[in-house]
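One structure is given below, represented as structure tokens, and several questions about it will come after.
With one protein chain removed, the remaining protein chains of the complex are shown where they sit.
Here the chain labels run A and B in written order, and each chain numbers its own residues starting at 1.
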Amino acid sequence: MDLVIALALNGLVWGLIIALIALGLSIIFGLLDIINLAHGDFFMVGTVLTWFVLEATGNYWLAFLIVPLLGFLLGALVERSVIQPIRGMAALSIVATFGLSIIIQEVVRAGYGAAPKRILPPIEGTIPLFGIEYDYYRIFAAAVSVIAIFVFFAFLHRTKLGTWMRAVRFDRDTALAMGVPARTVYMVTFALGFSMAALGGAVAAPITTVDFQTGVDVLPFCFMAVIIGGLGNLPGTVAAAVLLAVTEGVVTSFTDPTVARIVSLCLMSAVLIARPHGLFTGATR
Amino acid sequence: MTAPMLEIDNLTKRFGGLVALDHVTLDFEPDVLHAIIGPNGAGKTTLFNTISGMLKSDSGTVRFRGTDISGMAPHRISRLGMSRSLQIKSVFDSMTVAENLWIAAQARQGVMHPFASRSRFGRTAERVDEVLEQTGLSGLRSVPAGTLSYGDVALLEIGIALATGPSLLLLDEPICGMGPAETAATVEKIRHLAESVDIIVIEHDMPVVFDLADRITVMAQGGILARGAPDEIANNAAVREAYLGEEEDDEDDPDA
Partner (left out) sequence: MKARIDRTVLLAVVALLIVAPWILQAVEHEFWLDILAEVLIWSLFAASVNVLFGYAGLLSFGQALFFGMGMFGVAIGIAKLGLGFWPALGLGMAVAVGTAAITGALAVRLTWHYFAIITVVFSLIFYFIALSAKPLTGGDDGTSFVMPAMLEAGEFELSLTDQTVQYFFILAVVAAAYFVKFLIVRSPFGMALMAVRENDVRASLIGLNVYFLRWSAFVIAGAFAGLAGCLFAMFGRYASATYMFYHVSGEGVVWTIIGGAGTLFGPVVGTALLIVVREELSNMWEHYPILVGIVVILTVIFAPKGLMGFWNALLDRLSQRPADRAAGEAPPQEEDAAAAPVPREGRP
């Protein structure tokens, strides 16, 4: 029983981190019409940058500040150099982000190395929770994710830029006709997506390993959250991420994790097919 | 009196709270050039979309030459001999004009010949030449459709519909976007086509409609306002009222 509780809690924590990353994936998809196959690598870059900040300064807390900022800058750079030139070519954008994913992984392998490394959490120790001793840091990680998600929604609803983003997402043509600066909105959206994935990386670094390949595992999970939560439904994405991670955690406690993953994937295909964006209903929105 | 070729009975289509077609009952007799007019949002394009299978109606039936086609897939309706053009012109952009017509002409003969060369289908090639002739596009046969001028795309749009060898042609604003000279030529072509094919046309341009049509149906707010010969419609008080101040409105239907 203790194991089930521990794995369920782990699932909850992991689900909140995934939710943060998946929100970035969802806004990039919703606003830019881009399937970002490099999104998992954005997360991985976050973990690696955290490792470098830790190496350079020895201060973990600094990483929580610097890594999302660097992520934002990298995202803006990528948007301007890769994404902006292929606007409107939906299918080819998938190919471009696949190329981006190859580049990011290989650059990290060259600069950071191929060997996975572990980072120690900045807070050690455990506290009693639901009858088990649970890591302090994981609770902290969950809290950071929740705060970041709240800040993100506040940004969307309380700031001018956020309002523009929602407008473009809701009805692109009208928004553009009303003078929303499209290029700025696209760049900020992509940069924000990268930044959130990178923050997710900084938060998750002590929980997972720091390795140039972690993005490959995270990506399908983020897509599942976005699809099952409902495309365009941001709170749904958060809920789906948490639900999926907790379910996978619980299922893992009595069977193979691979089986848990197969079950989630089947669930995801069912959702995709039951809501077909068929011939005449507008396949792109 | 001849039996109607197209019978629409109690057809209803809603989009959320908006009733686009409100229990429409209509018969179209053959050998007569029909036109449908009406202000924006009257439900004209929705009517075409529902007849041709692009939209499923909420209730009611459509019968085409005796066959119930309500709820049938568009490609099956097309194979029964009903062909339509689209209001927002859409052709096969990266294929040439001749290829556009070729696939339209071949579609109903069947395309599941994965190993046979296209050059073996002589009848289809003849049909392409015929339609090129009828639409006056012969000079442009090898030009990619995506590079055509707007007026030529509109002609190709009609040509594609025609190439399938239909017995009924639904034309949705066929002259929309054409200049005066092109319009006159296209109206002549449609009149000529009407000698061999039944035609129902949606059109905004009133002079064209009253010049072209034998019989006019006026739609408003998802229902039928009036039907009759052009001079009857011109003198109909209800129609005049519906159109007051709306003559110059060229916007697309919201339900397109």
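Note that a residue touches a chain if its C-beta (ideal position, glycine included) is under 8 Å from a C-beta of that chain, and two chains touch if they have at least 3 such contacts.
Not measured: the values here are computed from a predicted model.
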**Message:** Based on the whole assembly, the unshown chain contacts which displayed chains?
**Reply:** A, B
**Asked** Per the definition of touch given earlier, which of B:45, B:83, B:134 or B:217 contacts the omitted chain?
**Response** B:83
**Request:** Would you mind spotting which of A:3, A:110, A:127 or A:178 touches the chain that isn't drawn?
**Result:** A:110
**Message:** Touch as defined at the start, partner being the missing chain; which of B:68, B:93, B:126 or B:211 qualifies?
**Reply:** B:93
**Complete:** The missing chain sits against chain A at residues 29, 33, 35, 37, 82, 85-86, 88-96, 98-103, 105-107, 109-110, 216, 220, 223, 227, 256, 258-259, 261-262, 265-266, 268-269, 272-273, 276-280, 282-284
**Item:** Chain not shown, touching residues in chain B
**Value:** 52, 54, 73-75, 78-79, 83-84, 86, 88, 90-96, 98-99, 102-104, 106-108, 110-119, 121, 128, 139-143, 160-161, 163-164
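What we mean here is this: only the chains that are shown with their structure count from here on.
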**Prompt:** Roughly how many whole angstrom separate the Cα centroids of chain A and chain B?
**Reply:** 48
